[in-house]
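Since the structure comes first, as structure tokens, the remarks are kept for the end.
All protein chains but one are shown in place.
Let's look at chain A:
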Amino acid sequence: QTAGWVQCEELCQQFPHGITDQVIQNDMPHLEPQQRAMAINKLLSLGQLDLLRNSSGLLYRMKDMQSTSKMKGSDNQEKLVYQIIEDAGNKGIWSRDIRFKSNLPLTEINKILKNLESKKLIKAVKSVAASKKKVYMLYNLQPDRSVTGGAWYSDQDFESEFVEVLNQQCFKFLQSKAEAARDSKQSPMVQRNSSFATSHEVWKYICELGISKVDLSMDDIETILNTLIYDGKVEMTVIAAKEGTVGSVDGQMKLYRGVNPVIQPTGVVRTPCGLCPVFEDCHEGGEISPSNCIYMTEWLDF
């Protein structure tokens, strides 16, 4: 019996593409079908064989030595879990989802995950969306952007300063372009058109500045430029562009331009009441009133 499966193993090694039951039978005619089955099962449980099916029947194939050595000592459940994690690719998979897919109880899952982690086969990556949630993926994979948050996150922390710096740099670039256009004293149409910059131009400028440790895509720059629009400092138009023009996406190009504010800060914010944090509580005769308002006193003596 013991020789049976060793011989099967050798046979498999001889034929790396896999062998059918017929081949084993031919090689070891003295082996009973039952014994054959037992030998195959033994090899399967050792994790040295892969069971495949082709048009003519079952196929037994030697597993790749690398992966075999990895999985040595693991049992089926672990293999299953590993398979599920591998399938999740670089997006990773949450432990609860592993449970759904494998139908294993939670305690088993946790044990297996700990095991696999210690063997350095998988790793846990904290998702940026929910800081308590951990997704698992294969050890050597780069996590996908949606998990790490992309260029704006480093180790789960939103890089506010970095975003701020980029914001200011983009604005300076657009502002100086607008000023140059104004000083050129050409006809108004030409002035306005030359004050525009495409998102591609801004992207190139930022890349050349070299202030970013990570690579920024044009989409990243466009999200920064959008925040400038929400700051009221920049406006955007979209023009049609020929396919293949540098910086065009889907036949369109986005143009950005620095703009001036349309009014000065309005009258009411120049008074203490306009900025007062206790405005609602203030009335004549109360604890807080115009007569004893400390903000007014400060403002009057300014």
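The rule is simple: a residue touches a chain if its C-beta (ideal position, glycine included) is under 8 Å from a C-beta of that chain, and two chains touch if they have at least 3 such contacts; residues count from 1.
Assume contacts and distances are computed from a predicted model.
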{"item": "Listed names \"Aminotransferase class I/classII large domain-containing protein\", \"G protein subunit beta 5\", \"DNA-directed RNA polymerase III subunit RPC3\" or \"Proteasome alpha-type subunits domain-containing protein\", with the criterion being the UniProt name of the chain not displayed", "value": "\"DNA-directed RNA polymerase III subunit RPC3\""}
{"item": "Which residue of A:Gln7, A:Gln35, A:Ser212 or A:Thr227 touches the chain not shown here", "value": "A:Thr227"}
{"item": "Chain not shown: contacting residue from A:Met38, A:Leu141, A:Val163 or A:Met218", "value": "A:Val163"}
{"item": "Candidates A:Asn26, A:Asn76, A:Ser184 or A:Thr271 - the one touching the absent chain", "value": "A:Thr271"}
{"item": "Residue numbers in chain A that touch the chain omitted from display", "value": "152, 158, 160, 163, 167, 182, 187-189, 192, 223-224, 226-227, 230-232, 235, 259-271, 273-275, 279, 282, 284, 289-291, 293, 296, 299-301"}
